[in-house]
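One structure, as structure tokens, below. Some questions next.
Here the complex is missing one protein chain, while the rest keep their positions.
Entry: chain A
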Amino acid sequence: MARNKEALVLLLDVGPSMHGVLQEVENICSTLVHKKLVYNRSDEIGVVLFGTKETSNELAKELGGYKHVVVARDIKVVDEETTNALQNLPRGTSPGDFLDAIVVGLDMLIRKFGNIKGKQRMCLVTDAQHPLRDPPQGTKKDQVDTIADQMKRHEIKMDCIIFRESGVRHNAVMDENDQLLYHFRERSVTKVVQVDSPTSLLGALRTRNVLPVTVFRGDLEVSSSFKIKVWVYKKTSEEKFPTLKKYSDKAPASDKFASHEVKVDYEYKSVLEPDTVVPPDQRIKGYLYGPQVVPISSAEWEAVKFKPEKGVKLLGFTDRSSISRHYFMKDVFSFVPEPGNTKAVAAVSALARAMSEMNKVAILRCVWRQGQGNVALGVLTPNISSAKNVLDSFYFNILPFAEDIREFQFRSFSSLPSSSQPTKEQQEAADNLVKMLDLAPHGREEILKPDFTPNPMLERFYRYLDLKSKQPDANVPPLDKCLKKITEPDPDVIDYQAPLIKKLGNVFELKENPKKKKARTQDRLTYTGADDQAKLLEEPSAEKVGVSEALYPPKKKAGEIGDHNPVQDFEAMLTQRSSSTWVQTAIEEMQKYITALIQDSCDRDNHQKALECLVALRKACIIEQEPNEYNGFVTKLCQKFRPAGDAKFLQLLSSKNASLISKEEAPDSDVTEEMARNFCLKPEPSSQ
């Protein structure tokens, strides 16, 4: 097998107790396959389900037993079918036996690859809640030993994810199962992680395999006479959004082999002669120094530039407290002792433990490669291993140089005016919030632990990529429930702590600065509508609602005119004109509202209000070039209400200059100026 090619067998528990999270299991496995389809096209994948109603595997056929284990897909190169095999996993009916599944998976790998060694891995997802079948001979532990030996012989690794919801009580069966799985780990073939929420389940499986590469191999020089052999790896490294290529649509549709790629070409042209291209050997680099450009050739630069010697040197030790956490600059490195070098192992372990006991850290100066143009200064902190068979090691974080720090002065909180100091009651509310919104509750796994939190953006991208490969015009799917829990507080917790949160809202008073309001809210609105742009349309006019509402679109749709401030509501609706139908809706809503107003009661107040609305409507209809909407409406109003003795209202109309819209005001109108003037007067005689 190729160096970085991997064969993976997914062993998925679909027994009844797993039904609640099968959707997440499907999702995480699909993401794994999607990433393989992008990055590792030739990797192979097999899928084994256990806890199923049926039984279908080679071992059952040949030897009997191994019930309720189904090979859903043989080990084959990843393709679209793999994703299909992982969609709609069957809901199994019998409790799953993970040891059986491991044996079946192991058997598949050995059958397929025999003695060919390569990267072979199994990945088990189970809740390990149910008693295992007793082996024909020996104990279960013996069985694990046998399996582990086989795995070791064939260099097969296993990742094991135990999912247990936080509410589940531990019992003897689980303890036994856990012990068996941890026994695999002690035999150093398996990594076991335990998670208790669907969100962490999504993050528990490594969906992309990165070959570990050392940054540095050599001596950690404590002094010129004492050196420790170490290997340095990256501990964290950001998984980037894939760099998509630019697409060219120039190739004819008939060309099946078109790459559609776009080549980017750079040409350097002289300022004096814009038509001539300067060839690379006539170019020279210029460095900026203030307004000056200092030309210097690469050879010259090479001769004078800073050239540190390769090596990792200790500067000394210092108290941990003298280095604040926020000075860490970059992704993190890991220093491990040279593999197989027991002396280095002892030295690293002794130093790490001494540092940890004394609460000290080491300051190092690192030049990873010969010819590197700069040095890295950083802090080495101990990483005492909690697993028996993992060595002690160090973490290394880069620290800033003097030039990297900008010292700005900020006003100290104690000198703030009393209007900015919290009162006792407010402080108490804040204390309670900090205490109650606890993400590391006692007796539970830490919530949203970075190590088990998937990247919602990438998760969504790969899902969308898969969707788009099938339906090219698909829309971006919304974040699913589990991923939403990463970007927003858990709604269950919020509900549970509702009184507390409400309290906080009540004791603090937040007001928007009226002077800055407008630009500001606009700015914010562009940020909302995370999932769909449609939300933006529903957003009420930000100008009249409070800050919080501007940020959290309330349930109420903006397509309504409220009793409180109808004219403003109406104007707000008009300003949200994202489509022409919106104006139409606004006008219709207003017409309905006015009709209702006049109909509902006869008192003067309402008349006044209705009139104001009508004036607003009139103005809007002129601006929107919809005079006939208004004219038709007013005419209808007159016909409707005249008999009911609302003539006074009509008189008001003319007094407020709310008569028909004439041609002069809006060219689209069919009404002449004279008609408009006579409108209110004309009908009166007939009513007498």
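Methods note: a contact is a pair of C-beta atoms (placed from the backbone, for glycine too) under 8 Å apart; a residue touches a chain by one contact, two chains touch by 3 or more; residues count from 1.
Heads up, the rule we're going with is that contacts and distances are computed from a predicted model.
Chemist: Would you kindly match the missing chain to its UniProt protein name, picking from "ATP-dependent DNA helicase 2 subunit KU70", "Mediator of RNA polymerase II transcription subunit 18", "Cyclin-like protein" or "Ubiquitin-conjugating enzyme E2 G2"?
Modeler: From the choices "ATP-dependent DNA helicase 2 subunit KU70", "Mediator of RNA polymerase II transcription subunit 18", "Cyclin-like protein" or "Ubiquitin-conjugating enzyme E2 G2", the unshown chain carries the UniProt name "ATP-dependent DNA helicase 2 subunit KU70".
Chemist: Among A:110, A:323 or A:615, single out the residue that touches the unshown chain.
Modeler: A:323
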